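Heads up, the thing below is written out as structure tokens.
Excluded from the complex is one protein chain; the other protein chains are retained at their positions.
And then chain A:
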Amino acid sequence: MTMSNNESLISEQNLRDKLTKLSNEIKIKKWDLGASIGKDTSVQIDKGEPKQIKASQKSSITIRVWNKENAVGITSTSDLSEAGLRKALNSAFSASEFANKLESPNFSKLSQNALPNLQRPIGQSLGVKKLLAYLIEAESKLLDKHNSIKSIPYNGFAESKYERVYINSDGAFRHMESTQASLYLYARAEEEGRKPRSSGSIKLAYAADDINIEECINEAAEKTLRHLNYQPIKTNKYLICFKPEAFLDLLTSFSNIYNARSIIDGISLSNKNSIGEQISSNIMSLSDEGLHKDNFGACTFDGEGTPTQNITLIDSGILKNLIHSEATARIFGCNPTGHAGIGAKVSVSPDWPVIYKTKGETAKYPDLQFQHTKEEFVLVENLHALHAGIKSSQGSFSLPFDGWLVKNGEQISIESATIAGDIKNLLKNIIQIEDDNQSTHQGVCPHIWVDELAVTGDA
């Protein structure tokens, strides 16, 4: 049951040879291919017993072909056999008849440039038995943390090995292997006559053996127990402090602000002339750093084979750059930035946001510190239901959250509440960014303070 770590899941050379042969047969001169091949193993338990154990071997390939009019057709398939690839090529060729003639993607001009040297370990697989044993022990320890913790309804320990490939008919040839492991523990606590409370923790690493299980248990227990003594909050406007994960969730949901594809499509809060505009408080800066050392999902190239790069997006509150694919970069007259997917219409998305306090800038209220401030404020720990409560093209949000009302340093868990506002106003109303940059599983961010956001509670 153990994953063979040294064995490649795919022969890239074989795949390229097959594609070259088949495309010659079908008389397709220009093509490219993005592939992902992976093996996953995951376990879940319930009260000391294995509940479900899963494993998968998955392959997914996207093939693009260009017809004589330079129009692009695409097909995705999980079938890597010669017959499967032939079918996919033919299907892509048929689809090219319906391609958008007004904007056709091309090969990235950086698809054969040198890749960044990303030295990431390839983790050793533990296998099902050890994953189960560790998870059972973790569940037991978490349940023992407090009498009110009655169950760990959401839990899982997983490890995976993935390979990503990009090949095109001009000779580009990218390949990368990676491993990742994850552990999540979500506890449910209940006390007599009180509503149940739930919270948890997620940990990532390159290998299951490197996951800090104790930290995950302690975090899950601490977060859950701290919410046990809850109170309703009065509906009002409050001074807000976002914890790093919460602010990253919020800003990432509005990444259309710096996404060139969204701007071209007319669904961004920015426009083609927004570069150079002040879009946030000058104390906030943002870069996208797919190669960051804490990004366990880092890949050295994007869906078009463009090398991944770190890029400054907002500097001192001013929008400096956008993230691009090959097609959007061509329209804007710049280079692709390594943020593309692969498709007939190529999507663009951020990798790993890093938010930080601008050097040399002074906050409006530099004394605000979430651990020491005596003034009343709401500390937002986690935002929920982002898929429902974010209107990304309108800029508004209304989201349920977990957090605390903090008065004179005392933290009172909030029973149930939502926070609402407008992202453009919020970014300009940032009044303090603390110096405690924290790496989370989705980016880096410190505690960020915002003046006056509406909170709806039950009180």
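Everything that follows uses one rule, which is that a residue touches a chain if its C-beta (ideal position, glycine included) is under 8 Å from a C-beta of that chain, and two chains touch if they have at least 3 such contacts; residues count from 1.
In the analysis below, contacts and distances are computed from a predicted model.
Trainee: Name the omitted chain as UniProt records it, choosing among "Iron ABC transporter substrate-binding protein", "Predicted Zn-dependent protease", "Heterodisulfide reductase subunit B" or "Type I-E CRISPR-associated endoribonuclease Cas2".
Mentor: In UniProt, the chain that is not shown appears as "Predicted Zn-dependent protease".
Trainee: Just name the one of A:S56, A:N212, A:N229 or A:Q278 that touches the chain not displayed here.
Mentor: A:S56
Trainee: Of the residues A:S11, A:N100 or A:N229, which one touches the chain left out of the display?
Mentor: The single option touching the absent chain is A:N100.
Trainee: Footprint of the hidden chain on chain A, which residues?
Mentor: Where chain A meets the chain not shown: residues 1, 46, 49-59, 73-81, 83-84, 87-88, 91-92, 94-95, 98-100, 102-103, 128, 150-151, 153-154, 186, 188, 195-198, 235, 265-267, 343-345, 384-385, 387-389, 391, 393-396, 398-400, 416-418, 420-421, 454, 456, 458.
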